[in-house]
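Every protein chain but one is kept in place in this view of the complex.
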Amino acid sequence: MRYEAPESLEGAVALLAGAKGEARVLAGGTDLLVQMRADVVDPDLIVDIKRIPETRAVTEEKGGWRIGAAVTGAELKEHPRLKKVWPGVIEAANLIGSTQVQGRATLGGNLCNGSPAADSVPALIAAGAVASLVGPGGRRELPVEDVMLGPRKLALQKGEIVASFLLPPRPPRSSDAYLRFIPRTEMDIAVVGAGVSLSLDANSVISAARVSLGAVAARVLLVPEAAQAIIGSRLDKPAQDRLEAAARAACRPIDDKRGTTEFRIDVAAVLARRSALIALDRARSN
Amino acid sequence: MAKHHIEATVNGDAVEFLCETEETLLDVLRDTLNLTGSKEGCASGDCGACSVMLDGRLVCSCLVLGCEISGRKVETIEGMAKGDSLHPLQQRFLEAAALQCGICTPGVLVASKALLEKNPDPSEHEVRFWLAGNLCRCTGYDKIVTAVMDTAAAMRKG
Amino acid sequence: MAETNGHSQANGHSYVGTRQIRPDGVDKVTGRARFGADFNLPGQLIGRVLRSPYPHARIVAIDTSKAEALPGVKAVITRDDFGDQPSEFIPAGEMMMNYKDVVRNVMAREKALYEGHAVAAVAATSAAIARRALKLIDVKYEVLPHVIDVVAAMRPDAPLLHDDLFTVGVEPKPEKPSNVAKRVEIKVGDVEAGFKKADLVVEREFKTAPVHQGYIEPHAALASASEDGSVELWTTTQGHFIVRAHCARLLGLDIGKVRVTATEIGGGFGGKTVVYLEPLAIALSRKAKRAVKMVMSREEVFKASGPTSGATVRVKMGSTRDGKFVAGFAELKYQAGAFQGSPVQPGTMCAYAPYDIENVHVIGYDVVSNRPKVAAYRAPGAPISEYAVESVVDEIAKKLELDPIELRMMNAAREGTKAAYGPKFGPIGLEETLNSIKKTEHWNTPLRKWQGRGVASGFWFNIGGETSVSLTVNEDGTISLMAGTPDIGGLRAALTSVAADELGVPYDKVRPIIGDTGSLSFNFLTGGSRSAFSGSMAIVEAARQIKNDLIARACKLWEAKPDQVEWKDGAVRPLGALAEKVKPMTIADFAKVSGKTGGPIGGVGRINAQGAGPSFGTHLVDLEVDPETGRATILRYTVAQDAGRALHPAYVEGQYQGGAVQGIGWALNEEYIYGEDGKLQNAGFLDYRMPVASDVPMIDTVLVEVGNPKHPYGVRGVGETPIVPPLAAIANAMENATGIRFTELPMSPPKVLKALKDKGLNKA
Partner (left out) sequence: MARVVLVGNLAQVTGGVAEFDLSATSVQQLFRQLTALHPALERHLETGVAVAIDGQIYQDALFAPIHDDSEVFLLPQIAGGGPGADRGPTAARGRSLAR
């Protein structure tokens, strides 16, 4: 098994595109190393992208923020301004595993692991984040909701890697929130996840919204119907009920060791509502 | 496949070793550098018994590859006491019986030290959520959390 | 002869009962302490086990030739490397160990009986080569239908695990084999007559899931066998003398040829009282002529070491209108796993033990199924049966509108009460634990909507057993203490306090270690909450021998008669006229002249400790339920338990707190989850959900001390009772919070939300 740590995107792409056997990207490694130890994957080549500047940077760009794919959850939490602009994205990134896992886990890794229950992905989708992919064919932009096709299946071509994410600029009176359900208070994979991002107009009516649900289908879902349910309202009771109904309708969950189908649908609706209320509260105050 | 030749710093000492790609930092610490203070409870980042500091960041050493630490700084439980005086946390854990079997203690101490360096006055809630990645099956956590908060108070007084 | 009974120090101060720093502590907080996987030998090989992927399959053939040919592989073993063992019952408490089963659990023979069952093992020069070698072993399986659930396993048409297993304890003797290994029964009075006198009868059926002890340290062993038949073995275990006995038997060795060192142990809770890797490591080492080190992965620990039983329990209780229990019936069905030996017998005896009931009848079934063989888990069997009884007791209190503590007080066992399992109780502390809970601020704080309070009591017998210790006076008067029961939770601190008090020397002049099997006479294992109870009793005996020896030496030195001298506060002191002629001699003084006065000074305590006193506990818990997700959050927890006399209060409190939190996990989230394919789906700490630090509040403790008259310091074992009350206390709190009686553990969020939805209650 070869290990390479290129210092440029081009170097990484060349290694991955030219790899004969199975090649894997290493960012935080908190999923990859577990799968290697459990013989789920046995790569011939590991490409560590943490020495490539773009993957490690957090910069302002076109009024929004560009976050490197290999920036860790702990670093995001300590960033002086990100938490104020995108509290939902940051709290989602910080729910991935323990303090120790936070020291390693990255947004890029969490997305490319391809789990429908990934914690940061619903928040990124709700935020309207766009992934910046670099591969043999050059660079292309892909909304995060289009990156994951199904469990462990990504829209990336051979040799393509996620270099960074762009969070769009935020109009005033905007905010976001992310909640997940786990049986314990920490350390579990999300049984259900709900990310909501919204903006208010001058008299506190929701003018724009995006709702995303995790662990309720073969991939993390963007749920346009749920957004429609609350746009134009102040998230009063009827709007909340419409939001819950839309969230339930979108769910295609499975029964597994973490939760039953019925449980996931019920809790998805509850978390979508609670998450929207938090986002609304935050939007009013900034 | 040829092994990697790695140079790094562990507990302030320069170290040099060879390792296979799939060897984790925990394997290197325990089997190559003979620092058996960090323990393997699960090898999947779920128990925290292998917690170390990597360039000042608290991580599970079972989720880091040995070849990743080239040129970097690692601190393990063996580096926590300074000279012949124990770190205040180590001393307090003994006085307060904040360990029983002790297999989780190295990881808990490394994690607690990292917390106090970041937050000298943590609330019970903050201590419990910071240590949520360090499983303990003997103590029920009570005496551990109490010992960390008492040590924080004592250190604040100087 | 001025025999000493001095239990206190020079100034009346005594270490016993105080919070000394454990003598073995510094190494544990600096990472120097060596646990199972921390031992290495030069030239050692790494051993790994090939485990069955099937829950039930006949092993038709095993071809190890390709593995043996792989460069770096030095030994491969299978069933053929272990002689078969006759079906002979060795008493191991009620879980009778049968060597025919032990040898099959260590390495499968005719059949693989659970996913993870060991089928072969290799030793190679590196872990990577060993792993590759496992893939080259070709095993031909004939897959058979499997059964996991205990009730399913009891059906006549269920797949049979053993065609030579006939139910014991049933008349007439059955002709057909079955998965029911044993039927046990205890009967006191006439339970049917009792039910006739009852104004209220409550009957419920409960179901519990298999749960694992969850020790953070996986099993590990390092063996070095030499051609002369002698073996050195380092292993993390609760009983190295028991490991020695098993290994000698399975490998045809003299017990005296096998020396086992107990490493520091990273948690056990009953799960490390059995052999898994040790016989394999020795067999591989013997074949390869090199030391072999084996360490289980966490997945192996979950799949191949013994959790406690999953069970189905039916309880029926009768009470008069004013709350007097007149009849208690229970039927217990416990899973034993692949081989017979569940803790159903202690379960039957403990079910009604906390109560004074004239008519009791408890039936228990020990049932095999295609799961790892069950091992003990802290008061084995008792948490399950007492959970069911304490839940029904709470329901009786609610229906009779009686205070749950008052109802328990009215029926509580006291001194002289005939226990449900037979003998009368000596002095016991159940009432004191109930009273102390009633007096807590916790019991008297009001609760809000969706919050609930639950109370429950619990009991465990505690045992004594064979124990050997030694005390040695070194040349400088310092003391070396050697005990033979592995110290999991602070035993060495407790024994050091006793030794220091008994000999009148400073605490830090005593160094305690755990001796290997070559250094002490036989010791039963650390379990049954026995090590502090029996160890301290043996230390008192060893100290007595030293003091009598020194008194005799003083009499010779001073040419005095025994009644002219006395032992007091760490020295032999002259009395009366003699006091003018000679000065008292301390232990250090004698140590300097030990050669001249007869030789080295020391004492041994070799006893079969009798008089173990039961420990009763009562737990109080507040929790809050989120009606929209079904999640329960523990708000507050108080444990009151009778320790008789706490040798070291902090480590006694630690047992209360640790047992309570294990109970919280058992009640709310922990369970073995099996798929239809009979395979374990959550063999890791991610999805086997043990409580983490942020899941639980502080665990408040009340140290009740009703002395045990049969122990020199009044000690009772405390290690196991703490896990008994939490299951029912939490279930009762859930009922109090939601109005729904949950009869299945764990009370995980999906089950709770479903029950709330069915009643239209799932609104904030």
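Going by the order they are written in, the chains are A, B and C; count residues from 1 in each one.
Following the convention adopted for this analysis, contacts are C-beta pairs under 8 Å (C-beta built on N, C-alpha and C of every residue); 3 or more make two chains touch, one makes a residue touch a chain.
Remember, it's a predicted structure, so these values are computed and weren't measured experimentally.
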Please identify which of the visible chains the hidden chain touches across the whole complex.
C
For the chain that's not shown, point to the residue among C:117, C:249 or C:636 touching it.
C:249
Which of C:422, C:446, C:599 or C:760 touches the chain that is not shown?
C:422
Per the touch definition above, residue among C:33, C:97 or C:216 touching the missing chain:
C:97
Among C:36, C:404 or C:464, the residue in touch with the chain that has been omitted
C:464
Omitted-chain contact residue, chosen from C:116, C:279, C:630 or C:719:
C:719
Filtering C:328, C:380 or C:477 for touch with the omitted chain leaves C:380
Those residues of subunit C that touch the unshown chain are 89-97, 99, 102, 168-169, 171, 183-186, 238-239, 242, 244-246, 248-249, 255, 268-270, 273-274, 341, 343, 345-346, 348-349, 375-380, 421-426, 460-466, 522, 524-530, 608, 610-612, 710, 717, 719-720
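FYI, only the chains that are shown with their structure count from here on.
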What whole-number Å value describes the gap between the mean CA coordinates of subunit B and subunit C?
29
Taking the mean of the C-alpha atoms as each chain's centre, how many Å separate subunit A from subunit C?
44
Quick check on subunit C: which residues sit in contact with 2+ other chains?
685-686, 691-692, 694-695
Can you list the subunit B residues in contact with two or more other chains?
20, 22, 43-44, 46, 129, 131-134
Residue numbers on subunit C that touch subunit B, as the complex places them
19, 21-22, 25-26, 28-35, 37-38, 128, 213-218, 264-269, 295, 297-298, 488-490, 648, 650-651, 653-654, 657-662, 684-686, 690-696, 698-699
Using the touch definition up top, name the residues of subunit A that touch subunit B in the complex.
1-3, 5, 26, 28-30, 33-34, 36-38, 46, 48, 50, 72, 74, 97-101, 103-104, 185-187
Please output the residues of subunit B touching subunit C within their complex, sorted ascending.
20, 22, 30, 35-44, 46-47, 49, 76-78, 80-81, 86, 90, 93-97, 99-106, 109, 124-125, 127-129, 131-146
